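Here you go, one structure.
A single protein chain has been omitted from the complex, and every remaining protein chain is retained in its original position.
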């Protein structure tokens, strides 16, 4: 028995899907200890936007380590943190006229969501947060209350209160979903929050992803999200965008909402912002709300991750010009072009997405599972998401070489076609 | 205005206490950008047990980065993770006959506590957790419910339910504390849990630190903690030890409870286990409880931190022999010998601790604040904790050179003596 | 200063609306201490279905008192209780093939709702209850969680959890209401409860009034309520009908749902069932759910109100034949005929109702208040309800003499017309 069999917790999951031991990694490829290579369309669940072991970043980190730079600093000031904050402000915030401040917390996405929820409650004096069906926001108790999936919710062991879920406003109907999303949901929400006998009081905040990644790559309708932002203002609620998985360039611009004409009060970031896959989380908060914090009210030991500042600083270079974002948009089209024929051939298949996050809804979790397993056998790492795991999700490194993208798509298309045909024949 | 003034969140705290910008660090010393050196008795809030930029670790990490090892792996298997798990099992668990499994989660202490609470609730079908006054367990909503400090609790914005607090069993009375700790508290707890009309039902778990670090370096009485462990068994509750700050060698052996004759069902670890200050968290869970997990029920993006596995693996070397632990015990005595005269001269001063965590209770938060500030001016980083911040806490790197320890103690003793005299004169 | 000014709690409310001191009452009339008579269209908030001081009932109660019958009996058996239970079973349950058992509890409507909620949670092992916007179910903490009105909810002082509110399915659109009621709400609910990522798990029960009385006389659509009952079965939830205000003959048959083809698992009754206005509450519970109770789990001192059994027994006589119910239906038509012209003359007016509960929505709470006040001056007791108090509600005694009904309607019509014209002129 290996040590994994002997001693690893029964909670292990991805290692069941990808039953091997990985040893090396480079950009969009991982190599296991037997030397077998895999193209990676999963990218560490959306962390590795700039590829495994991005060489510009590893070089910077090695330099930093060898120079004796401070590695761990809580929320003390360091020169590395200053460089990161200046770069982020100049490259990302100022061009967008965003006045937001930067808050660092425990280096996990769930922690950034917890901090955002706390602040919204503090700033409004209200308790309820509105989140949306199919939303995913994390696993710690506060964030879990906002996560919609019952499998995760059932693990809480206590009631998950103070969050209400409503239907998400997808940009087009999802097959099999009758939650009633779309524009009329906003009118209903407004009616609920302005009728003092609805039983439901206005929330501290509306918390949402612009694209529900774990929820099955559900893309918010632009009109819907604008109307929601407007409603939030009307009823005195904050708008919190959880851009943890789809921010940092994933959709073809830094923020997923850059083309949505909304102005979130808080933006939650994590995953990709540390560049190299070392942990980091950061909230962008408008000063008028940030001022509600008292010093140290939401602490955490690993707030000052200087290796992440160093690698994250290199990552910001990718946003100093348009090269990578152009590639993302082009690659996104390449993906759609390759997958669209599948949707035309198989009625059950539905394709959603934006930039380099694409969902291939095959209508059934068991089918998706087969596709994922056969892809793995053929050297492609890919994962499923959505209700019952029915959506195969593509989130490769944004830096993926063309040939890797093509090869990965070839495997995926062939496997999917074969699995769907076998299903139809059965 | 610096970027910190312009853009850093109002929540910032330690940088207010240490108003400078750090640039380099080496073992027990940090250097700011003006070249001023500081001896570090704070060690990143107990993370850097093996010193800043421990050279054996940075070398291993640099090698790993240059060899193209997998950096980020979620909960997939990697060769680095295997090495870590094997080393931990051989060095730490087997010699203690501990059958516990290793669970990795989001790399923060708060996340490990959340996971432990979930599992205890799942395994018992109960909701309440018992935690203790002055306990600190984290900032996310589940862990925050167990954290006692009102300043942190008030930031929740929602009621913190499903945790009940009782008095902690200190090994000696704390000046000014009348919470009624000590052995009789166990009889009271047993009475509460066996009287069906007490209004309080038996909990899923008792969650405690053996030494309440943030709570003011309160050391649990050995008889009390054994009786508590016994009570937990009697009433069908799990015993969870949060060893996040005082484990990993801090008290002179790997676990803080190695000499307490208790057998915790779950041990929460974080902070020091990543060796270098890169994030990592791990729970040790008895198999009979671990089996209650279903795959992936408590996930998190940054579960597979291979740089932490690599550095953490080097950290485990320190436990292959007794050298470091012997030094910790000796240094602990050195500290006490140096500080004891202060307690003899100043009635208000009370000293607690074990190994290399020592608390200097000066009886008043404002005095402690002055001491911390004057130490900073004189080149010593140290922090306060406990109710109202009245306890100056010493948690230097375990690897601190003798001369740094002496020099730091000299500063601390002199500053404390001077502040206490001025106070007496005022 | 009167004793009321000196010593009555600031919470007093109806006595502010009707500023006099009542002395005598008889069927549909009350007389104040100055001898002024009032026609009563309010009937003790729907308690006095059989009129004030119903002479058959007072005679029976006087006889009972003079014979030394047991007055207070907790849940012990008495001969009076037996007579009541037998009469109720023969007259009400058996003709409808209802197998329900009778549960008596603390003699308030809110207590019957609390008991129903407890039992539904016990029987299903679930925590959430679904209630509906504009629903009213009581003031104690459990029932208050289901009551929609924010004014009442705000008085709780603690979060009201474990109840979710959805839009009620009115039989026609209510002016100014955009909550999105109607048939499609059922499809949405079904989608929510069958999508494991909606964030919302199936409830223990759906709790509703067939006509939301306090909510503004909103009448449920028959198709909607049948679909809801069907959905409850599909998702394993109980159907609880709160018939406290609109049962007991108010709509023209004993239960408000007699013509709706639904089969509620629990029916909550109170108000009118004690006949004379002495307190009593009773739940009808299907045996398969009732069996989940253990003895005495939901107790209450005043469960055995024998004066209410005696008067309530006389009240059941009214259901041994069709005379009263025919009168109710005819009187209901008389009311509508009289009020309909108001709706035709004033756009703002909307009329809803069934049998002898009729709502006159005048579109604005201040207008309704004026109407209520002028009616009082002219000798008519009537009250307003609904969001902001915009609906004038008619719930006279079912036994009201024709001339009193006519006279009351004359006052109401004239006052309303005058107030609406003055408003239009302003």
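Chains here go by letter, A, B and C, matching the order in which they are written, and residues are numbered from 1 within each.
Simple rule for what comes next: a contact is a pair of C-beta atoms (placed from the backbone, for glycine too) under 8 Å apart; a residue touches a chain by one contact, two chains touch by 3 or more.
The model shown is predicted, which means the values in this text are computed figures rather than measured ones.
Set against the missing chain, the residues C:21, C:323 or C:336 yield one that touches it, C:21.
For subunit B, the list of residues touching the undisplayed chain reads 127, 131-135, 147-151, 153, 159, 161-165, 167, 177-180, 184, 187-188, 190-192, 195-201, 215-216, 386-388. Where subunit A meets the chain that is not shown, the touching residues are 158-159. In the full complex, subunit C makes contact with the omitted chain through residues 2-4, 6-16, 18, 20-26, 30, 33, 44-48, 52-53, 58, 61-62, 65-79, 82, 85-86, 89, 93, 101-111, 114, 117-118, 120-122, 127, 138-143, 145, 151-152, 154-158, 161-162, 204, 270-271, 276-279, 283, 285, 290-291, 293-302, 305, 307.
Assume only the chains that are shown with their structure count from here on.
Compare each chain's C-alpha centroid with the centroid of every protein C-alpha atom shown, and the nearest one belongs to A.
Computed centre separation for the pair subunit A/subunit C is 49 angstrom, with centres defined by C-alpha atoms. Subunit B and subunit C, compared by their mean Cα positions, are separated by 58 Å. As a whole-number value, the distance joining the C-alpha centres of subunit A and subunit B reads 31 Å.
Among the residues of subunit C, those touching two or more other chains are numbered 159.
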